[in-house]
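My questions all concern the structure below.
Every protein chain of the complex appears in place save one, which is left out.
Our next item is chain A:
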Amino acid sequence: MRSKVTASLILVIVVAIAAGVINYEGLIAKNTKLIPKLGLDLRGGVRIVLEAQDTESAKATNDAIDAAVVVIDKRVNALGVSEATVVREGVNSKRIMVELPGWTDPEAAKGIIGKTALLEFKTEDGKVVVNGSNLKSVQAALSQVQGSLGEPEISFELDAAGTTAFAAATQANVGKKITIYLDSQVLMSPTVDSAITDGKGVISGGFTTAEVSKDVLLLKSGSLPVKLVTLSEEVVGPSLGSTFVRRSALAAVIAFLLVVIWMFVMYRYLGLVSGIALIIYADILMAAYLVLHATLSLPAIGGAILSIGMAVDANCIIFERIREELGMKKTVKSAIGAGFSRAFRAVFDSNLTVLVGTAFLFYFGSGTVRGFSVTLALGVLASMFTAVFASHTLVDLLLTPAIARNSRKFLG
C-alpha cells in the first residue's frame, strides 16, 4: 500500500513539475514554440473565407484550388503578416480560409487576397499575346524617362516563350496599340513604335507608389487559377480580445477560489485536497494546451470551464462515497479505500462517455466545434488523471492517525 502511494506520488509530482516547466516556458518565458495560440476572436485580426467558383474559362477543380491556396499564401506572406494561415476548409472543399492575426484592415487584405491578378497583353483585335504566366520577373521601379522622371512604374521581364511571342506581336503591330490589362482593367495602352525583342518593358501611367507595390506583389505571386468570391469576413479589433482574455483569466481565478471555498464548506479537510488537486489539474491542462498548440477561442474557453466542473465532479463523487462508507461504520482508512475504488467506475464511465462524444464532435464538426471538443477532451483526461492519482495520493498521504481518529470533524 505504502509503496503504491509513493509511486503515485512520484508520478503526480513529476507530471506536475513537467507541466509547470512547460507553463513557465510558454506563459512567462515566452518560448516561441510554446506560446499559447489564441483564436482570432481573442487576439484580433481578419478572417476571410473565399469560395472557388466555376467560370467558363476556369473550372474550380481540386488542383486549381490547391494552386490558389499556394498563390494566396505567397501574397499573404508578402504582406508580412506573421503566422498567417491559408487553408482549404476540407480535402474536397471549395472554400479557402485566410486568417491574418493582428491585421486590422480588411479592405486592403481583400484587395490582395481575392484578386485574380490576371495580366494580359492584348492586340487591337483582342488577341492575347502574352499573359501573367509568361512573366520571368516583375519589379517596382522609378521612371528614368524625361518628362515622367521619378514616377513609380512596374518593370518586367518575360520568359523565353513570352519574349518570342511578344517580339512577333510587336513586329506585326507596329503603329497599332497593344493594351495591357490587369483583371480586365486597362493598365496602359501604348502604341508600338518598333518590335521589342528582348522581352523587357515597363508599365507606367500615373500610378501611385502604393498601387505599384500592390500590383507588383500580385504579379509576383502569380495569378489565381480560379475565380474566388468572398463568403465571409470577420474583423476583430485586437484590444477587444485582449480585454476578454484578461477578464476571463481573472474570472477563472475567482471561480477557482469560490469552488475551493464551497468544497471546503462541504467536505472540510477533503475539500482542501480537491483544491490542491484542482491546482494540479489546471497546471496539467494548461501545459497540454501549450504542447498540443490547441487554439484557445471563445467556445474553447467554454469547454475549459466546463471541464473544471467535471474535475470537481470526480472529487464530489469520491468524497460523497467516502462519507457513505463512513456512515456504514467503517474505519476511516477502509472507508477511503472503498470510497475511491467504488467511485472509480462512476468517474471512469461518465468521463469516457464524454470522451466518446467529443471524438465524434471533433471528427464531424467544423472549426468552432472542434476547438470546443479538443479543450473539453483534454480537460476530461486531465481531470481523470488528477482524480485517480493526485486526489487519492493526497488523501492517503494526509491521513495521519490523528486525523483518522477525528474523522467526523475533519471530513465534514
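One rule holds for everything that comes next: a contact is a pair of C-beta atoms (placed from the backbone, for glycine too) under 8 Å apart; a residue touches a chain by one contact, two chains touch by 3 or more; residues count from 1.
In this text, contacts and distances are computed from a predicted model.
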| item | value |
| --- | --- |
| Undepicted complex member, UniProt protein name, chosen from "ABC transporter permease", "Cytochrome b", "Diguanylate cyclase" or "Protein-export membrane protein SecF" | "Protein-export membrane protein SecF" |
| Candidate in contact with the missing chain, chosen from A:Asn77, A:Thr208 or A:Ser232 | A:Ser232 |
| Residue in contact with the excluded chain [from A:Gly26, A:Gly199 or A:Pro299] | A:Pro299 |
| In chain A, positions touching the absent partner | 41, 49, 51, 104-107, 110, 114, 229-240, 243-244, 247-248, 250-251, 254-255, 258-259, 262-263, 266, 298-303, 305-306, 308-310, 312-313, 316-317, 320, 323-324, 342, 345-346, 349-354, 356-358, 360-361, 363-366, 368-369, 371-373, 376 |
